[in-house]
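Left out: one protein chain. Kept in place: all the others.
Let's turn to subunit A:
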Amino acid sequence: MPLIELDGLEKTFTVRRKTGLLRRERREVRAVDGISFTVDRGEMVGYIGPNGAGKSTTVKMLTGILTPSGGRLRVAGIDPARERTRLARRVGVVFGQRTTLWWDLPLRDSYRLTHRMYRIPDDRYEENLARCVELLDLGDLLDVPVRQLSLGQRMRGDIAAALLHDPEVLYLDEPTIGLDVVSKARVRGFLRELNAERGTTVLLTTHDLTDIEQLCSRVMVIDHGRLVYDGGLAGLHEAGDGERMLVVDLARELPPITDVPGARFVRADGPRQHLAFPASASAAPLVAAVAEAYPLVDLSVREPDIESVIAKMYGGAAGELTGGPGSP
């Protein structure tokens, strides 16, 4: 049985816009427009899309913050909007741009409140806290007021806070936004371990595609409130009509290889030539054909850049894709 089930989920907002001095225009915006998917226990799923695609809205419906306008939604068998507080004990949420920690108090105090609010048994709490402190390197930070923490430190603190009550599902909304390379690596490592050892289901919303590449075996792409792709990371390349690149090193500088079927010459750097071919095609016959006709020394196959693949999928929304924080 799947842990998360969405069936034709919809969310419409009525937006009022001033069009004149007293005139107002009412407009219906479909932020989520009929999304259906299921997520099984222990899956790690990337949920991506351009700004305003409906990612955060979906996560907010999954946690019960927002009430769906239509469709069916179950998380661990619970209808989130109806039984929000009951579900809250079983899910953990990290909003990258919003902290759940107490601004003026030491990190430790926020955790203590979580301990009591969620009624976590003492031994579980101690154990979970010790583990988070170790793996997220929070040891020196526990007694520092949250307002004095850096963004990366606070994010790690927030992730720990979301995991103290042993959630079955963890929703991460932009968990690595604004973090430096070291902090990102630490957070990713922690999540990978959590998923592998604990079996925690993770749904990750991000603009950073490296997060997805390193963590998720399954990706869902959403655009204009609709699911446009749901499948493995590898399949994304084909779905996005991507091309792979065959890089061949020849014995000497030669004119461009244009006579090999199924390949398209891209560019040459001295004896090295770049040939593009469809992501869905096999590289083997191509390599054989090149090796037969040319003095081949070395070769490598490069997977297409996931970012460009997804940019293609969005249809020109690439600028936003790598952009800053999400906005309505």
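Here is the rule we use: a contact is a pair of C-beta atoms (placed from the backbone, for glycine too) under 8 Å apart; a residue touches a chain by one contact, two chains touch by 3 or more; residues count from 1.
Just so we're on the same page, contacts and distances are computed from a predicted model.
Going by its UniProt record, the hidden chain of the complex is named "Transporter" among "RNA polymerase sigma factor", "Phenylalanine--tRNA ligase beta subunit", "Succinate dehydrogenase flavoprotein subunit" or "Transporter". In the complete assembly, the contact with the undisplayed chain comes from A:198, out of A:30, A:198 or A:226.
From the options A:9, A:66 or A:290, the residue with contact to the unseen chain in the full assembly is A:66.
On the side of subunit A, touch with the chain left out of the figure occurs at residues 1-3, 13, 41-42, 52, 56-57, 60, 63-67, 76-77, 81, 83-86, 88-90, 93, 95, 97-100, 102-105, 109, 113, 116-121, 124, 127, 131, 145, 165-166, 168, 196-200, 325-328.
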